[in-house]
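I am attaching a structure below and will ask some questions about it afterwards.
Here's a slice of the assembly, chains where they normally sit.
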Amino acid sequence: MLILGGARSGKSRFGQSRIEAFTGQLCYIATAQAFDSEMAQRIALHRADRGPRWATVEAPLDLPDAIMASAAQVDAILVDCLTLWLSNLMLAERNVAQASAQLAQAVQDCPVPLALVANEVGLGIVPDNALARRFRDEAGRLNQSIAQIAGEVAFLAAGLPLMLKG
Amino acid sequence: MLILGGARSGKSRFGQSRIEAFTGQLCYIATAQAFDSEMAQRIALHRADRGPRWATVEAPLDLPDAIMASAAQVDAILVDCLTLWLSNLMLAERNVAQASAQLAQAVQDCPVPLALVANEVGLGIVPDNALARRFRDEAGRLNQSIAQIAGEVAFLAAGLPLMLKG
């Protein structure tokens, strides 16, 4: 399942509640890296929000491997979020097309229920700088490639889902 | 009812037509403040657009009180818009969490039909400056809290509504 939405649209909470509907051990794969105190605060808030059934794995770059490794140990997985992962890949100058293909493969191979949260970032004015434009294009492409293989796709606004698929 | 959408998505017009479906006296609660001529022009255009059944109340900051006061006098209310109200609160350095809680209470207590217009601002690239990021987060939180208690939630694009709830 792919969960799209804007900032503070309730994506993570929705993904969390969907994954908590499964029994057993759950894994939260975080792609966030705390570069500053604003970020560290967000991460801590999100972590406090989740209950004891959740294990947390950090995978700022090697997300496909983290999904496959977690899938062998838990009963359902939430990835939060693909857009930060893309941002990390670009900052680290990794090959985005290759990493996206590996992610698509991991999503298809994952034997347990998997929800992936992603930001929709292409609905504002065209950004001034070329890097932001490239990021926006790559994010759109990544969302499309995962949406194509996902069984369900939801678009969140104000905490409420619109089903795009499934 | 909560009416979400982007700039020039037809939110205000949609809210107006929904409230005009009720009989009796109607109240338009404006949160806009005319800081410059661009803003003054928008306000004048919107006012000219509405008919004689509408009273207009300005409530840049004390929106919860304005809703309760108007509810005692008219038959239906349109608030336009929550996002400008939030912006005014932040500029005036008011306590946003407290004001949001008071608004949620006024929405729940309001004895007459009430439509609230709000902007969805979180679907573009992450803004450069911290204040814009905080504003975007607060706007998302506010939209979620009102959406949770609203009977109906619509997302407007190109003047057309998608129902998220109700």
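Which chain is which? They are A and B, in the order written, and residues in each are numbered from 1.
The rule we apply is simple: contacts are C-beta pairs under 8 Å (C-beta built on N, C-alpha and C of every residue); 3 or more make two chains touch, one makes a residue touch a chain.
Fair warning: this is a prediction, and the values are worked out from it, not measured in the lab.
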- Item | Number of copies constituting the complete assembly, 2 shown | 3
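Keep this in mind: only the chains that are shown with their structure count from here on.
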- Item | subunit A and subunit B, separation of their C-alpha mean positions in angstrom | 31
- Task: Note which residues of subunit B are touching subunit A in the complex, please.
- Result: 2, 4, 6, 118, 120-126, 130, 133, 136-137, 139-141, 143-144, 146-148, 153, 155, 162, 164-165
- Query: Given the complex with subunit B, which residues does subunit A contribute to the contact?
  - Reply: 5-10, 38, 120-125, 127, 132, 135-136, 157-162
